[in-house]
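A single protein chain has been omitted; all remaining protein chains appear in their positions.
Here is chain A:
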Amino acid sequence: MDAKRRSFLKSAAMAAAGSMVAGNTSLPVVHADQAVDDLPTGEGMTWNKAPCRFCGTGCHVQVGVEDGRVVAIAGDKAADVNKGLLCVKGYHVGGILYGKDRLTNPLLRKDGKLTEIEWDEAIETIAKRIFDSPQTFAFYGSGQWTIPEGYAAQKFMKGGLGNNHIDPNARLCMASAVTGFLATYGVDEPAGCYQDLDECDVLITWGNNPAEMHPVLFSRVTDRRSRGETVRIIDIGTRKTRTTDAANDYLEMKPHGDVAISLGIMHLLIENNNYDKSFVEKHCNFRGAEELTPTLQGEQISEAEFRKRIAKYTPERVEELSGVPADQIRMLADLFGNHDIRITSLWCMGMNQHTMGTAINSLVHGVHLLSGHFGRPGDAPTSLTGQPSACGTVREVGTLAHALPGGRVVANPEHREQCEGFWNLSPGSINATPGYHTVKMFEQFTKPTSQGGDITTMFVQVTNPGQTLPNLNALFNDKQGLEDKFLIVSDVYPTATTVLADLILPAAMWVEKNGVYGNSERRTQQWFKMVDPPGEARDDCWMTIAIAHKLFEMGYEGMKDKDGEFIFAVKNEAGEEIPIWEFDHYYDTNVDKHLFEEYRQFTTMKHKNLAPYDEYVKARGLRWPVVEQDDGSWRETKFRFSGFDDPFVTAGQEFDFYHSSTNDGRAQIWFHEYAPPPEMPDEEFPMWLCTGRVLEHWHSGTMTRRVSQLSRAMPTAYLEMNPEDAKAANIRQGERVIVESRRGKCELPVWIDGRGRPPRGTIFVPFFDETKLINNCTLDAHDPFSKQPDYKKCAARVKKLAEAPS
C-alpha cells in the first residue's frame, strides 16, 4: 500500500472514530444527511449504504469501494437501527467477500469427481432433471435470500411448477415465532420495534443471549445505563452468558422451564386479581388447545375456564417444574402486575427451537396481554431473528411449504385465486396441498426412492443444511451413496453441504449483487450492487430465472403465463423483452425492482404494505406498514395495533387487532399445559446438551471463518462444561472429549468456566465449526405446529477421548 493511500485510510479511520467521540456515547445520534459527509472520499474511493449481511438486527454499514474492491466498512450513523455502531462481525463484513477459496466456476460431479463446467451445461442439467420429474424436485432456501430472490423462487415453484416443496432454513430458527404470532394476533410479526428497548423499564430475556447474538441491540439497552437511566435486565436462561453479566437478576431454569414460568406468572396475575381487566375485557379472548386434535386456532374458552386450568400452576408447582424459586416467580408476577412500568420481552432460538415452541411463544404473548403490558412504547413481546431477511423473505414473501406471498396460504382457494391473478396464471395452477417442511423434505430426500423417498432432486440456495440440520446422520449424511438422488448447491464457499453435492454453483454475495432484506422490526432495507463477483460467480436470483427460462424453452407449460409469456418476462419501455436469463443482460435493468414491485401488490392483503422500491433507495429502511400520505410522502409504522401510530386501527380505537383469528378485533390469550421435553437425560445419557452460537461467528461459520480476525478470535468449537461435572469425570481444561447422543457423536476440547457457565448436568456446544459437527448429536423432534426442531435440549454423555470407544 502506498503512503498516500495509507494516509488517506488513516484519516478516514480517525474521522469515523472522532465523530463517535464527539457524540460522547457509543451510539451517537446524528442527522441522516450528515452521515456520509464525514467519511472522506477521494483516491477513487466511494461509499454506499447496505444492511449488514449477518443477523436479523438490520444494522446499516457504509461500504467503501476502491478499484472494484471493498476496502473499508464504517458504521452508518444515519441508520436508526445502529446509529453508527457495529458489532465485531459487522466491522469485518467486507472481509467475507475475499476468502481464498471462493467458488468461481460451476462444478459437476462426474464419476465421483467434481469437474468444472460452463453455466449453460449447469442450467441445462438442472432444467432437465426438473422437466423429467417436476413433482420430486424440492427447493431449499433461506432467511438469507433477499426478498427478490425468495420471491422469484416462490413464483418459480408454486406458480411455475405447481409444486409446494419449497421451505427455508428459517424453519429451523424462527418458525415457532411465526405460529406464536399467528395463534395470538391472527397475523405474523412483532407489534413493537427497537424503540421499545430505548423505553422499557424492565427487559426480560427469555432463553436469549442478545449480548452475543444481537450485540448492537443489547448495546442500545446497556448504553442507557451509561447515560444514567435505570433499566432492569432479567435474564431467564439455562446457562449464564454475557447477557447474564449485565443482568440485574438471573433466573436459572431447567430445559422447558419457560413454559412453567409463563404459566406461573399468569396464575399469579389471576390469583392476585392484578391483571389488566380493562385491556382484557376490551381486547382479548381466552383460548385453549383442543383435546383430541389440537390446531393453531384452538378453541375459545371462558375466563372462568382459563382460571380453572391455570389454577394448578402455583409458584411452588412452577418451582418444581422449572427450577426457578417460587419467590422469583412472584417477583416476575409483581412486575407484570405493575402498570406504571414498561416491560419488554426478547427471545430468539431459545424459545423457538422447542418442541413446545408455538405454545411458549403464545404464552409469553399471553403474559403481556393479560397484564396489559402491550402496545405502549417499551411494553412489548418481541421475537428476534437470526438471519438478515428471515422476516422480509421467509415470513413476508412466504417461502414456506404452506404459504404464498403476503400472508396467503396454498390451502385456501381464495388465496390461490388471488395469487394466480397477480401472476397472470391459469386457474388451478397453484397446488392446494402444502409441500414438505424442512425435516420432512430432507427425510424424503435421504430415503431411498424405492422406499418412498419421493424427493429426488434438491436445489439448496444460500444456506448450509449439511451443517445446520439436526440429526445430520439421518437427515443429510444418508444421502451419500443414493445414486438417483441429485443435490444442487449454490454457495460462495465450499461447505459441509457441498461435500455431498452433485452440482455446485458459484454464487455472488451481498454487495456483489442488488438486494432487499427485511429485519426483525419489520424494516425493509435496500442496497445496490457495488463490486463484481469473482470468476463466474452469479446471482442466485439469476440462477432461478435462467432455469425457469430453460424450462420455458423446453416447452414446460408452467413457465408460461395465461398469455403465453415467460412468467418472469421483463420488458423495456419500447415493450421489448429484456433477456434477463442471459447473465450478460441481467443488469440491463434492475430485476430486483421489477420483482419487488410485483411482490408489493401482495403486501396490502395483510396490512403489511410496502412503499415503492425507490423509497427504499432513499432510506435506511422503512418499517411496514408504510402508507402514502396526502402530500405524497410515505410514512412507516413503529407500533402495530396501537391507535396512536398504526394507520389501520379504526379511528378512535386505542387498540385494534384487525387480523384477529376470531374476527372481533381481539387478541387471544392462550392456555397450554406444560409437557416434558421429548428426550430427558437418563443413566445412559445423563447430560442435557444445548447448542447455539458465539459472538464472533455467524451461524455455520462459512463466511466468518474466512475472516482471519474472527477466525483467530474464536478458532474452534468447544464444549462448555460445569467445573464440578468436569472434576467428577476427571476432565481438565482443554482436554478433548467425545460428546455422544443416541444419534451421533462429536469430538471437542473442553472449556470450563469460559464464556458461558452451564449448571451441573448440562453442556453447551456452538455449531459454527464444520470440522466438529455437533448436529450429528442433536434431536430432530419438532413442534407439532411450526415443525421447528428442538436443538436446545437432548440427552448426551461426555467421555474423555482416551476412554471413549473407537
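The rule is simple: a residue touches a chain if its C-beta (ideal position, glycine included) is under 8 Å from a C-beta of that chain, and two chains touch if they have at least 3 such contacts; residues count from 1.
The definition used in the following text is that contacts and distances are computed from a predicted model.
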Revision key, fill the gap. From the options "Acyl-CoA dehydrogenase", "Zn-dependent protease", "ABC transporter permease" or "Chaperone NapD", the chain left out of the display has the UniProt protein name "Chaperone NapD"
Exercise for review: Would you indicate which residue among A:Ala74, A:Leu161, A:Ala546 or A:Ile669 is in contact with the undisplayed chain?
Suggested key: A:Ala74
Review point. Who touches the missing chain here, A:Asn82, A:Thr179 or A:Thr498?
Key: A:Thr498
Exercise for review: Quick one: say which of A:Gly99, A:Gly435 or A:Pro758 touches the chain that got left out.
Suggested key: A:Gly99
**Study point:** For chain A, the residues touching the chain missing from this view
**Key:** 1, 5-6, 9-10, 12-22, 24, 26, 64, 69-75, 84-86, 88, 91-92, 94-95, 98-101, 103, 107, 113-114, 493-496, 498-499, 705-709, 711-712, 770
